[in-house]
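Supplied in structure tokens, the structure appears directly below.
The complex appears here without one of its protein chains, the remainder shown in place.
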Amino acid sequence: MAIQQKRPRILQKTLSYFVLTLFSGIALFPIWQVVNISLRPGDKLLPTELELIPTNASLNNFIRLFTQTDFLTWIGNSLLVSLTVTITGVVLASTAGYGFSRFQFPGKRIGLLSLLTTQMFPATMLLLPMYIMLIKLGLINTYLGAIIVYSATALPFCIWTMKGFYDTIPPSLEEAARIDGCSHFAAFYRIILPLAAPALVITALFSFMTAWSEYIVAVQILQDSELWTLPLGLKSFEASMSTEWGLYGAASIIVMIPVVILFLALSRWLVSGLTLGSVKG
Amino acid sequence: MRPDEGQILQRQVKRYTDQNPGREVVVIYKETEVLRSAFVNAAITRRGPDLVHGPSDAVGIYVATKAVQPLETIFPAEYLAQFDSSGILWYRGHIYQIADKIGNHLALVYNKKYVQRAPQNDEELIETSKRIQRQYGYKSGRPNVYGLTWNYTEPFFFIPFFTGFGGWVFGDDGVTPSLQSDAMVQALKYTRSLRDEHKIVPNEADYEIADALFKDGKAAMIINGDWSWAGYAQLGIDIGVAPIPKIVKTGLWPAPMTSPKGFSLNSNVSPEKLPKVLDLLRFLLSEECELETTKALNTAPTLKSLYNNPLLVKNDILQNSLAQIRLGRSMPVVPEMRAVWDAMRPGYQAVMGGASTPEAAAKSMQQLALRRIREMNE
Partner (left out) sequence: MASRKSFIAFLVAPAFLILFAVVFYPFIYNIVLSFSNMNLYRIYDWSIIGIKQYTRIFTEPSQPSFYLIFWKTFVWTFVNVFFHVVIGVALALILNQNLKGRSVFRTLLILPWAIPQFIVALTWRGMFNYEYGAINLMITKYFNLPAIEWLKDPVNAFVACIITNVWLGFPFMMVIALGALQSIPHELYEAAEIDGARWHHKLRAITLPLIRPVMIPAITLGMIWTFNNLNIVWLVSNAGEPSDLTHILVSYVYKSAFNYYSFSYAAALSMIIFAILLTMSLTFMKSSRATEAAY
């Protein structure tokens, strides 16, 4: 009996490691190509051979990136905008999602659906009117303008996700807390929110990524090169037929690092295991 | 604007502000396609930068959207006479751009390691390519060094061959496309034969592949534009530049498109600000700045006074570049040109991909161009 139970575990484990390694390799390969671009001298986008490290590899592009371009400025701007959007996103989505999950009110269904509809327009079509409107409000060329637009872009998904997650938490938990004398808000803040940690992580990551890697809106709003976020900065290495691939590749690799750091920091709560089983009475 | 052009402009602007304390100049960089839309957007809202620098083909769009104003009333005739006529852009009866460089043209670039003397005609080009390929051998059916490589997916790179067989994009009125011609059919057959019959170009070559092959020394010659030559030289490749060789069959020299790149003036500049803007413009168009740009980028200048400058006369690459420019033909600035490019692309790619015959493609190109132009004007 005991032996029969063990074998499936080993098979399952081996299979799991195999799949994970395979997909990690697939995930890593193109990224490694980009690393190669950054190490190659001469702005060559494409390799003409399959090689692990390019010939004449050098860190020159990375050095040039930090010393000869405004890369540090762009990082600073992107961090400012993205972290603000993350915080607003988490705060607004966690509360709005809760409202949609727990309460019935007139206009609830329409509200939820209208959130979705905001995503259905091709962004390119909204550009010109948005530009005109932001000029009239004096928000062109400001961080605030970008932050507002990004928050609006990221919120629908975040609200829906938070709502979906709250839906899996039984209302009996809040009822128990209310009977004990808690206010609505305390029940929400102290009991439900911690349980929704994984969804908060998703919201945070998504909001961050929306602002961090977005280009189309940024290029309209942030005109002065001192305000440029990373996507705008990277674009300046581009020209339709003479892109500085070396710098672009180096920048792309560095750009990934804050995202990975954020993910590592937050993934503790993503797989928290802080499930209901431990809390239910 | 390319990154290296941008750096030089930045230097020049800094010199200007150093010389003129109290004046602040802000330079905004945008990639060519983005620049055009951004400038039009800005003009619609009656704002935007005072000066815009870019290729001439954007001017047609700017004029149609009333984003730029005429310059012949602002600058006296003696000032304008300093420039070569190709540097002054007339359109619909007005001057809308003064160029500080001419170029953007394709030429034959060869790696002196493989080719010591530029081929004088296309038969020599094919012969040289085959010789090099034989000399350096093959691996799994593919030559280790291709004779020639070029971006044969883009119609812009097809123009030299089209003109080499006597064709041109527009008829005499300058706005009606003339793509369904015998010249088109011949040129399409010719470009295809370079790959399929003579086998001197790679199987699939877009811009980046062609560029990478030449940089890696896996192609002896490349047809590429003046923006790319400095990059090759920087990598240490000993390059030579020459006009694209004459087509023996027709006796014609291929004529790539050339365009000036220069400054236009926003229609919305206020009268109080105008003198200062013009002051900056004169500075950027001065001999000092043009010489600086020419030396750094090997672009062709527009000031007549520079043509006999000893530094430029001794520059081999620049002289060959000028020779190619003289054989070239100006890119039309009319908005209809966009429609023509987009009409040429599908048919051209279909022929190269083997999905269509040259005759059918020529016909479909012409029809598509006419339709797009009609749609644009509706």
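As written, the chain order gives the labels A and B, with residue 1 at the start of each chain.
Quick note on the criterion: a contact is a pair of C-beta atoms (placed from the backbone, for glycine too) under 8 Å apart; a residue touches a chain by one contact, two chains touch by 3 or more.
Nothing here was measured: the structure is a model prediction, and the numbers come from that model.
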So which of the visible chains would the left-out chain be touching? A, B
Determine which one of A:60, A:73, A:95 or A:142 touches the chain that has been left out. A:95
Tell me where the left-out chain touches chain A, residue by residue. 12-13, 16-17, 19-21, 23-24, 26-31, 33-34, 37, 45-50, 92-93, 95-96, 98-101, 103, 105, 108-109, 111-113, 115-126, 128-130, 133, 148-149, 151-153, 155-157, 159-161, 163-165, 167-171, 184-185, 197-199, 201-202, 205, 209, 213, 230-231, 234, 238, 245, 248-249, 252-253, 255-256, 259-260, 263-264, 267, 270-277, 280
Residue by residue, what part of chain B touches the chain that was omitted? 33, 37, 40, 44, 61, 64-66, 142, 153, 202-204, 206, 208-209, 212-213, 335, 338-339, 342, 345-347, 349-350, 353-355, 364, 368, 371-372, 375-378
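Here is the rule we go by: only the chains that are shown with their structure count from here on.
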Which bits of chain A are touching chain B when the two form their complex? 41-48, 127-128, 131-132, 135, 219-220, 223-225, 235-242, 244
Would you tell me which residues of chain B are touching chain A in their complex? 1-4, 6, 26-34, 38, 41, 44-45, 47, 207-209, 211-213, 215-216, 218, 225, 227-228, 231, 234-235
